[in-house]
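All protein chains of the complex are present and in place, except for one that has been dropped.
Up next, subunit A:
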Amino acid sequence: MVTNITNLSRSGLYDWMVQRVTAIVLAAYTIFMVVWLLCNGSVDFAAWQGLFQQTWMRIFTLMALISLGAHAWVGMWTISGDYLNERALGKKALVFRFLFQALCGVVMFSYVVWGIQILWGH
């Protein structure tokens, strides 16, 4: 078994499942938003705020945000392992890979927190 400490769960199976499940959540959210926008014609501030004031929509949006963070982490971690590894960059790969992963982590965490602030802010 290959050990690794920077992927989401240390288990390839868990990461794989998380990526698939979050993809379904994101697809459902995207389809819902597209259908909602099509059905509501010209959307004004009141309609938009009305939608996002409902608890189920906030839960759905938060689920989509967390899914986006987890999905992106698994994907970006994979990309960093492919293109920022020792075969591609030599000995300095570790520094680049770690910085890239740290940056991705900060960006994704920030998006989730910012999203929560927007959803529950005034």
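Throughout what follows, a contact is a pair of C-beta atoms (placed from the backbone, for glycine too) under 8 Å apart; a residue touches a chain by one contact, two chains touch by 3 or more; residues count from 1.
Convention: contacts and distances are computed from a predicted model.
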Assuming one chain is omitted from the figure, identify its UniProt name from "Succinate dehydrogenase iron-sulfur subunit", "Molybdenum ABC transporter ATP-binding protein", "Acetolactate synthase" or "Transport permease protein". "Succinate dehydrogenase iron-sulfur subunit"
Could you pull out which residues of subunit A are in touch with the chain that's been left out? 1-4, 7, 10-17, 78, 81-83, 85, 87-88
